[in-house]
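One protein chain is absent from this view; the other protein chains keep their places.
We call the chains A and B, going by the order they appear; numbering starts again at 1 in every chain.
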Amino acid sequence: MKNYFGIHPSAIIGENVTLGEDVTIGARSIVYDNVVIGNGTFIGPDCIIGEPSVTIHAERDTYVNPTLSIGNNSLIRSGTIIYAGSNLGDHFETGHRVTIREQADIGHHVRVGTLSDIQGHCRIGNYVRLHSNVHVGHKSTIKDYVWIFPYVVLTNDPHPPSNTLVGVTIEEFAVVATMSVVLPGVTIGKDALVGASSLVRSDVAPEAVVVGNPGKQVASVRDIKSKFDGTPVYPWRETFDRGMPWQGIGYDKWQAELLAAK
Amino acid sequence: MKNYFGIHPSAIIGENVTLGEDVTIGARSIVYDNVVIGNGTFIGPDCIIGEPSVTIHAERDTYVNPTLSIGNNSLIRSGTIIYAGSNLGDHFETGHRVTIREQADIGHHVRVGTLSDIQGHCRIGNYVRLHSNVHVGHKSTIKDYVWIFPYVVLTNDPHPPSNTLVGVTIEEFAVVATMSVVLPGVTIGKDALVGASSLVRSDVAPEAVVVGNPGKQVASVRDIKSKFDGTPVYPWRETFDRGMPWQGIGYDKWQAELLAAK
Partner (left out) sequence: MKNYFGIHPSAIIGENVTLGEDVTIGARSIVYDNVVIGNGTFIGPDCIIGEPSVTIHAERDTYVNPTLSIGNNSLIRSGTIIYAGSNLGDHFETGHRVTIREQADIGHHVRVGTLSDIQGHCRIGNYVRLHSNVHVGHKSTIKDYVWIFPYVVLTNDPHPPSNTLVGVTIEEFAVVATMSVVLPGVTIGKDALVGASSLVRSDVAPEAVVVGNPGKQVASVRDIKSKFDGTPVYPWRETFDRGMPWQGIGYDKWQAELLAAK
């Protein structure tokens, strides 16, 4: 495949852009001023990296683009738009046409699926998985190892439209299934599971299973047995390891090794 | 930021295009024939403005692109596609990758969020706010000062698939929260509030609060008190003014001044 890797001649690179070693900037992608891209990172075609803040329209000649930093070994697929003023960790990966706005603080090994829309002013931990079309409202906090499935919306305005936004918090290892909506200010507890098409109006306890509209707790995750062999499947970290730091050794052994190393 | 404003050299401009003063056409945007763009309007990169009707495929050599008019001081963000044959007012603003099809008649000071999909053959008033990923079906009517939040769908086919479409009507100042669906032919009354993840199957009275699947009236908007200080929050025009014509003076005083000026 010719010209797939490297800086494509049709790419547009702004001023004061820092590119690490072995970086790709795909055909017709734009990298605006003051972007820092780590080693081994691949930016596909048709991306806009370092999109200016809306203040550029008022400031024009005096506008200075805030720094955007993207870590090492990241994979940004075509059509993705990332605003200036965010900070993304290593091994960051997007699907196509993702939008990430300003002041998003995102950890390492995070994946964000096609068409997802991260509104900025939010914190996302490490090893988080957002599937396609996830909408993360301003002021959301998503902790490590959280999974969010397609068409989930994390809201933030208790009295729309208003000026006082209150973000959602999703604790470690929690899972939110397809098409669920989490109302403003709600906390979803560690290891909890929100079923598909749920409307979550109040806090979800750790390890709780919540389903329905309105969402109600119907079980503990420990009650859920595999449809295939009847064995327990949650907390999922005990049964799933693909792409996780405990891959190949299991969560418990990995934890034990971490403790032993201290 | 170099080359951010003005007509980018990589832009493609068709025939009989009228550009006002101080217009920007961003990198790699296409403006097809017979588009009129007002003064001070900014078109970001990667937009398609005046997308031809599907009839071009049958007509080819004889096809004439219908006029598309975009008002003054508008801000069209990157990746937006607007079909020929629509009419958009002044101070129109889009997020990224918005799609607006033919015969959309849109007023002044309207904002349409990232990835929203306006199917055309519809009317949208003034000061309307559509957040991200709002889907407006053919034949919808959205009146002034309406707010619609992410992933809301306004449907139009009572017997899908069929040939007789019946649009939704949303009256002034009404609010439809995230992930709600409004069924064909439904009218949502003035100042009403539809809660998140609702399925609205029948008309909603003015000032009613409707929630649930199926949606049911549970209160009047006047019953809703602020979670922060217990004061009334609706009708929202009494408590919120950002970007509205009564900004800084309040709705009641603005109304009084309008009356006095008559």
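Criterion: a contact is a pair of C-beta atoms (placed from the backbone, for glycine too) under 8 Å apart; a residue touches a chain by one contact, two chains touch by 3 or more.
Everything numeric in this text was worked out from a predicted model, so none of it was measured.
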item: Which residue of B:72, B:155 or B:187 touches the chain not shown here; value: B:155
item: Option touching the unshown chain, where B:7, B:36 or B:199 are the choices; value: B:199
item: Subunit B residues that touch the omitted chain in the full complex; value: 12, 14-15, 28, 30, 32-33, 46, 48, 51-52, 56-57, 60, 63, 65, 79, 81, 97, 99, 115, 117, 119, 133, 135, 151, 153, 155, 158-164, 179, 181, 183, 185, 197, 199, 213-214
item: Residue ranges of subunit A at the interface with the undisplayed chain; value: 1-2, 4-5, 27-28, 42, 45-46, 75, 78-79, 95-97, 114-115, 129, 132-133, 147, 149-151, 175, 177-179, 196-197, 212-213, 224, 226-228, 233-234, 236, 239-240, 242
